[in-house]
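Of the protein chains in this complex, one is absent; all others appear in place.
Let's turn to chain A:
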């Protein structure tokens, strides 16, 4: 946490120019100044060290122990046992697979694509429709996680709205939460998260100079070609950062799934955060649960590093 990430080959690591005055100030004055500048940062640093870096460090430690919730006076160091156990545990592999499905369906495909589609339709739509759609989609995003989860629970239940709509259209209805629980929670996450992509892409599309698209139009490029050859290349940085952030956010979704399905039926919507919770608390194996958490943290850190590289010029 406290160390800067390693600099990649393309990274610009500049050291700030030293004090430029020709008379070097006395040492005491320097330490005094350094102190007065470090002092205001210290409350934040202390909080971050104690409550964020601390737990992360502790996480890295107990992942290698057999710490349990109850009935055990002390834990002992077990090396990589927890990790070995995880990779031989079908429930864990199931959770990895479901996390992958959840992330790909809801973040990469759902939020990202629908967000881009909405943003580009908004460029051409009339103002009232644009405002109305924007307000609805953003409301879904601003709602507290648990409330969003309830609304979608009601939507996907057998006696809920989705089936009522399907009946009305004479389409076959089914018990979504039972037959396709992971898709139900993925769609829930799309419903809740699309607004963010929509905002990101609206901002990006607004920055494309009008002349460029107009010129392409005059040259006879159709909508899809303009999208593929002009728009997408011009907003590729936004696409990158948006994908990273969506993925990171989706990796850590807990409340939404917990309220909708508790990870069930069985463990058919149990993504890694829910698996971690079950192992640590319902089965009292904190060491094992934490090992899973550490894996999640490592994957998250990798995404986070990519995200930083995308933003690097802005730091």
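In this section, a residue touches a chain if its C-beta (ideal position, glycine included) is under 8 Å from a C-beta of that chain, and two chains touch if they have at least 3 such contacts; residues count from 1.
Throughout what follows, contacts and distances are computed from a predicted model.
Colleague: Which choice in "Carbohydrate ABC transporter permease", "HypC/HybG/HupF family hydrogenase formation chaperone", "Alpha-ketoacid dehydrogenase subunit beta" or "Transcriptional regulator" gives the name that UniProt lists for the one chain left out?
Modeller: Cross-referencing UniProt, the chain left out corresponds to "Carbohydrate ABC transporter permease".
Colleague: Using the definition of touch stated at the top, determine which of A:98, A:185 or A:200 touches the missing chain.
Modeller: In the complete complex, the chain left out is touched by residue A:200.
Colleague: If you put the missing chain back, which residues of chain A would it touch?
Modeller: So the residues of chain A touching the missing chain come out as 1-5, 14-17, 36-38, 40-41, 43-45, 47-48, 50-52, 54-56, 58-59, 62, 67, 114, 117-118, 121-126, 129-130, 132-133, 136-147, 150-152, 154-155, 157, 159-161, 164-165, 191, 193, 196, 199-200, 202-204, 238, 241, 244-245, 248-249, 251-255, 258-259, 273, 276-277, 280-281, 286, 289-290, 293-294, 296-297, 300-301, 303-305, 307-308, 311, 315.
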